[in-house]
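The other protein chains are all here in position, but one chain of the complex has been omitted.
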Amino acid sequence: MIARVRAMRPQELAAAAFRLREIGIVLALLVVIVFFGARASNFLSVSNWQDIAQNVSIVVVVAVGETMVVLTRNIDLSVGSIVGLCGYLVAATLAHHPGVPVEVVALIAMAAGLGLGLINGLLVAVARIPAIIATLATLAIYRGIDAEITGGKNITASQLPDRFLSLAASKPLGFPALAWIALGVAVVGAATLRFVPWARDFYAIGSNPDAARFAGIPAGRRIIIAFALSGALAGLGGFLFASRFPTLDSGAANGFELTVITAVVIGGVNVFGGSGTVLGVVLGAVLVATISNGFTLLRLDEFWKIFFNGFAIVAAVTIDSLVTRRLQEALRRRRAELLVPSPARADA
Amino acid sequence: MHKRTLVVLTGLAVVVAAAVMATLGTAGTAKTHYKIFILPKATGIPVFTQNGNGAKKAGKELGDVVTYNGPTTVSGAAQVPFINNAARQGYNAIVISTPDANAVAPALKRAAARGVKIISYDGDTARDARTIFVAPSTNSLIGQYEVQWMGAQINYKGQIAILSANATSANQNTWITFMKQELRKSKYKNMELVKIAYGNDDPTTSAQQAQALLQSYPNLKGIISPTTVGIQAAAQELKQEGKCGKVQLTGLGLPNDMRKYVKSGCTTKFGLWNESNLGYLAAYVAHNVLDGKLNGTLGQSFKAGTLGTFKVAKVDGNSPVVVLGPPLVFTPQNIDKYHF
Amino acid sequence: MKSLTLRILLRWETLLVVAIIAVGIWSATLSPFFLNRANLLDLVTPYVFVGLMAFGLTFVVITGEIDISICSTLAASIVSFAQIFAAGVNVWAAALIGLCIAGGLGLVNGLLIGVLNLPSLAVTLGTLAAYSGLAFVVLSGEGVATFPESFTKYGGGYLAGNELPIALLVLVAFALGLGIVLHGTRFGRYLYAIGSNREAARLSGIPVTRVRVTVFVVSGLMAGIAGLVYVGYFGSARADAASTSLLDVVTAVVLGGVGIFGGTGSMPGVLLALILVAEVRSGMQLANLSGQLQNIVIGVLLLAAIVAGNLISAARTGSRPARLHRRRKGVTANARADAQVLVDSNP
Partner (left out) sequence: MSLLELRGISKSYGGVRAVDDVSFGIEPGTVHALVGENGAGKSTLVKLVTGVIQPDDGDLLIDGEPVWIGDAQTAHRLGIVAMYQEPTVFPDLSVAENVFAGRHPRSRLHTVDWRGMEDEAMRILRELGVDFGPGTPVRGLGVADRQLLEIAKALSTNARLLIMDEPTAALSPNEVDNLFATVRKLRERGVAVVYISHRLEEVAALADTVTVLRDGRHIDTKPAGELSQGEIIRLMVGRSLDALFPKEEAEIGDVVFRADGLTRRGVFADISFELRRGEIVGLAGFVGAGRTEVARSIFGVDPLDGGRIEIEGRPFRPRSPRAALRRGLAYLPEDRLHEGLVQPMSISDNTSMAVLPALTAGGFLRPRLERSLARRFMQQLSIKATSPAQVVRSLSGGNQQKVVLGKWLAAEPRILILDEPTHGVDVGTKADVHRTISHLAAQGLTILLISSELPEILGMSDRVLVMREGRLVTELSRDEATQENVIQAAAGVTEEAA
């Protein structure tokens, strides 16, 4: 196999590298399923996988938004706070006006999220604040607003209408409702990143910002759209979060951004932007959730999950950079063979 | 734009921002009898809000200024700035419930050194860091009752788990010790305590811990949750997994929170106490300590407004303690009588 | 005649002093207790550990990198220190081991970023979670709090009639020491050179890799020292220690005038910025504002610091305020070509 790889022309190597990441995650997923399946009796049970699907659905919805931001070589740390804030908005709206249909409340959450994302976009694209600092600040600011609105009076599940509470429990066709919603978001997200022109520009901006500007792509406006979408999907994530954990306090979804970024990085989205697919991110999210579920079933300490998330990010980034370095090496070696400067040619 | 004007502008902006913050500040310090600072484990948890309201009611009767504030997340370290601030603002007494007895001890001792009287309630602090501990009920009773309620519901057979709050919380650990003592009795010989999980009084974590319990112990028969946040999260989790009735639930919970779950059979018996009375009593204890009538010697007695007289005693090895009374028991039949 | 950069730096520090005075006046109106000597001296004490971490982060940011794993490094090192101490080891020996662990965690970051040239944001984001996980595994839940007074006095102890906090002396000592290292030594000059133009620094014979690894070790060590002061002040070592302090540390560094793309910044600036953050926090505490609301004000302060920095640098050089994109490290072939094309256009 190694001989074949070395013989491959760099073009095939690059195409293979493109697919490598998704294949890699699927392989890792199979290994994990076999490992935990053997050790924990109820790991392969339907109800367990329904739990996994349910837990992963919120991560996927928010990760699709985060992916769009990371593609443009930025990062959005504030998604955790947006989920918490919009989650509380959903609960508060339903508690005070139980009559409002659930779908409208979801749209309200997405609209609120969109607004918060827009602010992130303006801070990064217009005020020229580096994304890491801007979203670190808005992480704290949105969490503060969340605490101010909650003002110490948590909304408990008992105040929420049953129609909303039953959403998380319902499993149409055996597949949790939240997971259906996440699937829809992933499909729409993948389609957008594939077929919508301004979404394709995210890739160009992340891959080579100078060339993108040169090709006439309005980088600033595109980045604002990316942050706005990330905020909107985090808002929808807030809606799902509130239905899954109906008792909300101002600390809801604290640190959730780390889980989301783990899924995005493991999912093969390049930290420097320019490459990454929604399929990869969904697979990455499922892998993380499966391992976390496996840890629970093995009654491992809760905190190994946090350690695993961190370790996975570092490992994914290291593998990513080694693969690209190996590819450039192959390119240079191949070009060297072609370029044998023979003195004879000069005197022709 | 010339550099110098630019910098002056930025300087001005900062000064204006500072002025805006001034209008935000709301505290005023009116001089009345005593100033008492109520510091809960965290604001936002309904039971602690009710403690605060009870204390304020007592404050009105006693003519004291009662302030209720605290961190939004449950952590001992987060309470330290509030303790220092209360001392600095000249409060006469701090009435504190803490999730981490040791984390707050140094700050409380510093405050005491400045003449501030320290009273603990609900979550006790290190013994040498407070004058009197106001207990909602006799700890041993709470521990025994919860095991008895659970035993009755699963007719004394099967695996059970405990979903607690913080691992460092004194009241939780005391109740759990008494639960273990109760479980050693022959009546409970085929009931097995398999796991103690910690939800840190955070609704989301408690729900995740409850789901983890159900997943990692497929044939679990019952969950005891001695915290109002934990019992409510566990009930919601059982409802979502459709396991109400299959896995019994008991512990300490607020009637308003649990009414819906009692009606849908997720729990048939749980207990608590009147949280506002607990706050009311704690405020009276603080007032009497400041008057010098109480200084923590056993046997001293005092009148706590409408609640009658209480005596300082040594209870379950902890002293000096003032106990509110026996726990209330809520059942599907009497749940509608209580509205807190 | 002072050079241009010195004048601007001074201008930034004087701005901080003005802000400190303004916030002081505001806090005084809130409570008569604010202006008494004991209170003023005690103002910074709860944030000394934030300042020590900010000093470590300043070294990293000046070289053009970032380290957001410092709070988890602090947590992991103090829980290890606590467990070793609880196992009966003398407190100072245990503290030394804790520091070595903190330095070791910093070294891991340094090797991944300095030697393997991985992006520092992604790596330290990963180690933020990994080290926090380690901290909880070492000491989940039950905090250790039986530390002797002889140790905790450096965090929470007082001198001179119970008014002068020892922690303040620790902070000033480190500010002086590290300030000398940064502004007065060869190592410090290397940081500014690498932060401004890493390629030119390498061509000038500066041991770039060794320096970049070292700054992350320094950042780790300072998180370790901050941890010891934290334990002293709060009296207990828990795995979730300093989990909400990242915002304050980053604000102290950025508000202190340290350019986020590297190459600029001074230790006095960061110290003044820390005092300002501490003052704002304690003022808001006096106004009984909740911890979360305080975070809003600090978050706005952080954003304002960057915008002001952008405006000043734009005014000073008249160029576009700041790059919209961080240049992808490891300049690829075609990027060099761009550089080649443009080099002739502005001699």
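Which chain is which? They are A, B and C, in the order written, and residues in each are numbered from 1.
Please note the rule applied: a contact is a pair of C-beta atoms (placed from the backbone, for glycine too) under 8 Å apart; a residue touches a chain by one contact, two chains touch by 3 or more.
Only a predicted model underlies this, so the values are computations on that prediction, with no experimental measurement involved.
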Left-out chain, listing which of the shown chains it touches: A, C
Touching the absent chain when the full complex is considered, from C:Ala193, C:Leu228, C:Leu246 or C:Val280: C:Ala193
Among C:Thr152, C:Thr264 or C:Ser290, residue touching the chain not depicted: C:Thr264
Hidden partner chain, touching residue among A:Ser57, A:Thr135, A:Ser207 or A:Thr259: A:Ser207
Positions on chain C contacted by the hidden chain, ascending: 1-6, 184-190, 192-193, 196-197, 199-207, 263-264, 317, 332-334, 336-347
Missing-partner contacts on chain A, residue numbers: 9-15, 17-18, 194-197, 200-201, 203-204, 206-208, 210-212, 214-217, 270, 274-275, 324, 327, 331-341, 343, 345-348
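In the analysis below, only the chains that are shown with their structure count from here on.
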Pairwise touch network: line, ring, star, complete, or other: complete
Selected pair, greater C-beta contact count between A-C and A-B: A-C
Distance between the centres, which are taken as Cα means, of chain B and chain A, whole angstrom: 37
Between chain A and chain C, centroid-to-centroid distance (C-alpha), Å: 29
Sequence positions of chain C contacting 2 or more other chains: 140, 290-292, 300
Touching two or more other chains - residue numbers and ranges from chain A: 147, 250, 302
List of chain C residues in touch with chain B within their complex: 11, 15, 18-19, 22-23, 25-26, 29-33, 39, 42, 46, 140-143, 145-146, 152, 156, 162, 233-236, 238, 240-241, 244, 280, 282-292, 297, 300, 304, 308, 311-312, 315-316
Residue ranges of chain B touching chain A (in the complex, touch as defined): 43-46, 49, 72-73, 195, 202-204, 207, 209, 211-212, 215-216, 218, 229, 232-233, 236, 239-242, 256-260
Residue numbers on chain A that touch chain B, as the complex places them: 41-42, 47-48, 51, 147, 150, 152-154, 156-158, 165, 168-169, 244-254, 293, 296-299, 302
